[in-house]
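Quick one: the structure is below, questions incoming.
One protein chain is absent from this view; the other protein chains keep their places.
Right after this comes subunit A.
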Amino acid sequence: MEDSWEVAGRRFSSRLIVGTGRYKSLEETAASIEASGAEIVTVAVRRVNIADPNAPMLQDFVPPTKYTYLPNTAGCHTAKDAVRTLRLAREAGGWNLVKLEVLGPPPFLYPDMAGTFEAAAALIADNFEVMVYCADDPVAAKRLEEMGCVAIMPLGGPIGSGLGVANPYMIRAIKQQAKVPVLVDAGIGTASDAAFAMELGCDAVLLNSALAHAQDPVGMAVAMKHAVIAGRAAYLAGRMPRNYEANPSSPTSGLIGRAG
């Protein structure tokens, strides 16, 4: 049977969700996303440029008919701004499935959990299906799930840092107790980080800068696609136990040059 996962009643084969920001051009955005095999893309909501109403739009390059748009609240530091932003996103595209993030101040942009709880409650009451970016805190994660969030997305590392999964023990703990999908969101820097997140048992990985800031975004998109598949396969296969002493794979009998 094909390996797939489900969030809020929607089924996906790709376990890689990619952002659409920070590429050099909309053409590069489109090519990288295509190469990644992602079926879900995150998008931001911003003011239109009134002075240039005919500027090319993301939707012309990354069509919402082909990809599931996951509007985010990037840049929102209060629950109020996050809720307003997603209500606008729903009106613009009709999407209920959203990514909530309420951020603390620079330089870490760490999730502001008080604001996140407040916004999640308001959005769920307003019939949104909330995939929530959060701290790698199993207590907070469980509470968000109990409130009705449809996916829990702890950070691997700070947004855009490329530092990888800083706290694998807590990511694993969050996954083990969760009944909804758990995704590592933010911090992924290279293919091994994505594979590692999947080996921890995560349902999917969300990344953006790892592609957009790679020397070759399309090449890295291909690498990430395979890394997520490999990490998932390794998780399902079950890794060997760790031994702290050598245990040779080749037979120790029949070696030449010894007395029989």
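By our rule, contacts are C-beta pairs under 8 Å (C-beta built on N, C-alpha and C of every residue); 3 or more make two chains touch, one makes a residue touch a chain; residues count from 1.
Here is the rule we go by: contacts and distances are computed from a predicted model.
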Expected UniProt protein name for the omitted chain (select from "Glycerol operon regulatory protein", "Putrescine ABC transporter, permease protein", "Proline dehydrogenase" or "Sulfur carrier protein ThiS") would be "Sulfur carrier protein ThiS"
By the document's definition of touch, the residue of A:Ala120, A:Ala135 or A:Ile159 touching the omitted chain is A:Ile159
Among A:Phe12, A:Tyr69, A:Phe117 or A:Phe196, contact with the omitted chain is made only by A:Tyr69
Interface residues of subunit A toward the undisplayed chain are 19-23, 26, 29, 42-48, 50, 53-54, 57-59, 69, 71-72, 74, 84-85, 87-89, 91-93, 159-160, 186, 206-209, 212
